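Every protein chain except one is present and positioned as in the full complex.
Let's turn to subunit A:
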Amino acid sequence: MLEEALEAIRKAPDLEALKALRARYLGKKGLLTQEMKALSQLPLEARKERGQRLNAWKEALEKALARREAELEEEALRRALEKERLDVSLPGVALFAGGLHPITLMERELVGIFRALGYEAVEGPEVESEFFNFDALNIPEHHPARDMWDTFWLEGKARVRGPLGEEAEGRLLLRTHTSPMQVRYMVAHTPPFRIVVPGRVFRFEQTDATHEAVFHQLEGLVVGEGITMAHLKGAIYELAQALFGPDSKVRFQPVYFPFVEPGAQFALWWPEGGKWLELGGAGMVHPKVFQAVDAYRQRLGLPPAYQGVTGFAFGLGVERLAMLRYGIPDIRYFFGGRLKFLEQFRGIL
């Protein structure tokens, strides 16, 4: 009987069948249970011997039942999991993947470099008055230097606010450079300080692959006692090193900007490309700019703050660097809005 029972348990096809087998042998009216009950009618000697045998049989059956049960449960789980199998290669829910504009990325890289040197980034208005864009920067009307900036002028007699919210004098234009923020910032703050001014600027110019009427600059201004041209060179050197690594270097050459003296243009050595990149203009803040700032402060009832200080300023074009950094062949792409262009910059975090 034992062999037959063990064989049946081993072959039980499912948990139901196993349950039935347990009942058949070990249930209240099971075969083995019956046998155990019948023991009491046996003589003591025989009872002892048969009792031991029946216990051994029971143990064997229990073991077999447990083993088969485990087997069947495992099998059931396996089947259930198999049912839930997914094609993991199917695409997931299509969310959107966003990204930043390459000029934002480039500007952020530049600002980050200067932030590490202790500069803070501030922004200024794009619609600007002739006073801040030109006059206060030592570029008087009717001076040929004004030809250096082809300007968009605004119609009408509207005015902009000055650095402290006052109505500012002068005809309106679209700022041709970020330099008016030099004046605005100095009027509203006292030295020493280090700032950078990123922003959109405008030139009355037809567009082609290398020229845009609307582009971006980064202006830098450091003012304090004992600020030197060596500090200016050091700042640009740090920029070169951060952008292009330890093999980069800087080159300064004299040039004229009315709001700096001495004035310079600077180039960075781009080791990868093996060439100098003319990047922007720079120089020591012109004494007339400091004078214009203090005169304006005086008109607003502020004490002069720029006597006896020196400072340096620099400005560079963001597009030109971005084009180089990312290998962009045409400046018009930046305002083109084509997603096939913009979506490529997602890898740049």
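What we mean here is this: contacts are C-beta pairs under 8 Å (C-beta built on N, C-alpha and C of every residue); 3 or more make two chains touch, one makes a residue touch a chain; residues count from 1.
Keep this in mind: contacts and distances are computed from a predicted model.
Peer 1: So one subunit is absent here. Using its UniProt record, which name fits best from "Phytase", "GDP-mannose 4,6-dehydratase", "Phenylalanine--tRNA ligase beta subunit" or "ABC transporter substrate-binding protein"?
Peer 2: For the chain missing from the view, the UniProt record says "Phenylalanine--tRNA ligase beta subunit".
Peer 1: If the hidden chain were put back, which of A:32, A:183, A:227 or A:243 would touch it?
Peer 2: From the options A:32, A:183, A:227 or A:243, the contact with the absent chain belongs to A:227.
Peer 1: Could you tell me which of A:24, A:47, A:101 or A:325 touches the chain that is not displayed?
Peer 2: A:101
Peer 1: Of A:7, A:49 or A:120, which one is in contact with the hidden chain?
Peer 2: The one listed residue touching the chain not shown is A:120.
Peer 1: By the contact criterion defined above, which parts of subunit A meet the unshown chain? Give residue numbers in ascending order.
Peer 2: So the residues of subunit A touching the missing chain come out as 90-101, 103-104, 108, 111, 115, 117-123, 125-127, 142-145, 147-148, 152-161, 167, 172, 174, 189-195, 198, 200, 202, 204-206, 213-214, 222, 224, 226-231, 233-235, 237-238, 250-256, 258, 261-265, 284, 286-287, 310, 334-340, 342-343.
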